[in-house]
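Note that one protein chain of the assembly has been removed; the remaining protein chains are unaltered in position.
The block that comes next holds subunit A.
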Amino acid sequence: MMNNIIVLPLIIPIMVGVILVFLRPYVKTQRVISLVTMLGMVGISLYILNKIQTDGILRLDFGGWEPPFGILFVADSFAMLFVLIANIVTAICLIYAFSSIGESHEKMFFYPFVLFLIAGVNGSFLTGDLFNLFVCFEVMLLASYVLITLGGKKAQLRESIKYVVINILSSWFFLVALAYLYGTLGTLNMAHLSERVAEAGQGPLLTTISILFLIVFSLKAGLLLFFWLPGSYSVPPTAIAALFGALLTKVGIYALFRTFTLIFYHEPSITHTLIGIMAGVTLVVGSIGAIAYQDVRLISSYNVVIAVGFILVGLAVATQTSFEGSIYYVMHDMIAKAMLFLIAGTMIALTGKTKIDEMSGLIRNYPLFGWMVFVVTCSLAGIPPLSGFVGKLLVGEAAIESGSYVLLALAFISSIVVLYSLLRIFLNSIFGETIISPEDEVPLKKGMIVPIILLAIGTVFLGLGAEFISGYVSDAARTLSNPSVYIEAVLGGN
């Protein structure tokens, strides 16, 4: 089957990134090219997503080597929704970076590495081969290592050592798990793996291997094993932190959904119960973190953790409705988390302070910005008609249907905590008496507020337009709950 278009989300950012390396001194040209590229990627993703609705799941066998022998890319609605939102968020974060990142970053290959990062992210979503997933993870991680250390401040280096070490360790675990899997089943093509696990039965050995994968992807997603996350997401410059907060954990979440719906779905009483417990603990600990700190960046980082727990509740419950809820919630979370991180960074840029009790009354100096904080608070708390609502509703509905009342309770208590933690930011820093006199007021750059407004439009659209995207989401959830659809698309005749 010939669908060369689905390799473009991987290859175009890489090639453009490499071309930008040659354009190192020309900052303006780099900005224009990278933004145009990302907008082009959004267009391509939309086109592929719509093509899937008419033609079914698309696949591309690299070099014409047919599965299960060659490596292939598979684009289903689930993957493409992730790709689409990831590209939109990256484009918006780039706009924020133009006015905030500084020329020294721009000359040190900032744009190429953002493009390499998104290439790795897109590749991870699209690949149909577990080893190729590892490779795409590495592309993404190497780019993120550079982005997190770029600038070389003391705090950045301190946190990046933890980040790099934990990721190298988890990559090594990933490799070991792959070796085990290849040793037992003799294949790494995901559809072929699914078929063979179903034939052989998911015995204790395979379940153990699946738990190894669970650990690996949990480290990447920040499910329970998130101790590295709050520190490392709060040190890089705002635009990079927003990209990390919005995208990187989502790749781990994607991998968890893919492996535990497509390959290891035969022993839900072990694996999915474990995921449920991990999600529950993540929700509790993340909630404690979100209200324990005064630093806006740390509060935002712990909100990332809570969202990971919430999304994985959908995987633990494992019904078609809960998958739909999780997919809605992931899409919402990418947009809203990017917005939250951009807002946190902008607050710090405007006041020069990081703690919420040191800022006050920002809404008097910057009314529009203040209302944007209000929008993100409502959106993350799940207040209709904003985007968080649909996902929470569907996950809640599925949890009730399947009788997972503990997870249901934890998920909704955590929503209240999210609301509380963000209201604390709002009441402390945005409302109240202003501490900035009109003459000391730092002007809010257009380049900073415009991306935040764009993301606000995104969250409103995702909420109000839920009906409009429900077709794509239910197609994605249908593929997740029926592995045979995916297998047929990959291994079925051409």
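Going forward, a residue touches a chain if its C-beta (ideal position, glycine included) is under 8 Å from a C-beta of that chain, and two chains touch if they have at least 3 such contacts; residues count from 1.
Just so we're on the same page, contacts and distances are computed from a predicted model.
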Hidden chain of the complex, named as in its UniProt record, picked from "Chemotaxis protein CheW", "Phosphoribosylformylglycinamidine synthase subunit PurL", "Acyl-CoA/acyl-ACP dehydrogenase" or "Na(+)/H(+) antiporter subunit B": "Na(+)/H(+) antiporter subunit B"
Contact partner of the left-out chain, one of A:Y47, A:F62 or A:Y405: A:F62
Residues of subunit A (touch criterion as defined above) contacting the omitted chain: 2, 4, 7, 11, 14-15, 18-19, 21-22, 60-64
